[in-house]
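With one protein chain withheld, the remaining protein chains of the complex are depicted in position.
Moving on, here comes chain A:
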Amino acid sequence: GRRMKSTAPRSTLRKIIKKHKPQLRLAGNADLLAWLFYFTFKQDCPGVVVHLNFLLFLHRLAEEARTNAFENKSKIIKPEHTISAAKVL
């Protein structure tokens, strides 16, 4: 099938976090790899990691909703399926 476009709206992600927490800053120098490679690099990767987390959240939500739909012998995902999926998460 078609590859899913999964480029992160990075500035948007930052803005969203800023909206909730105006005083909170997302690191420009992520030391994400410090624990992987024991070296630090200067790059605003957290935005990407936030996006990854969001992707995984949607992934979980979709899987749960899908399971609920199957259990109700439904061929489409309906609101109630997503609502009960959200409650599980």
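The definition used in the following text is that a residue touches a chain if its C-beta (ideal position, glycine included) is under 8 Å from a C-beta of that chain, and two chains touch if they have at least 3 such contacts; residues count from 1.
Throughout what follows, contacts and distances are computed from a predicted model.
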Checklist outcome for this item: Taking the list "Exosome-associated protein 4, putative", "Cell division control protein", "CENPT protein" or "UDP-glucose 6-dehydrogenase", the UniProt entry for the undisplayed chain gives the protein name "CENPT protein"
Checklist outcome for this item: Where chain A meets the left-out chain, the residues are 4-9, 12-13, 15-21, 23-27, 29-37, 39, 41, 43, 45-46, 48-59, 61-63, 65-66, 69, 75-79, 81-83, 86, 89
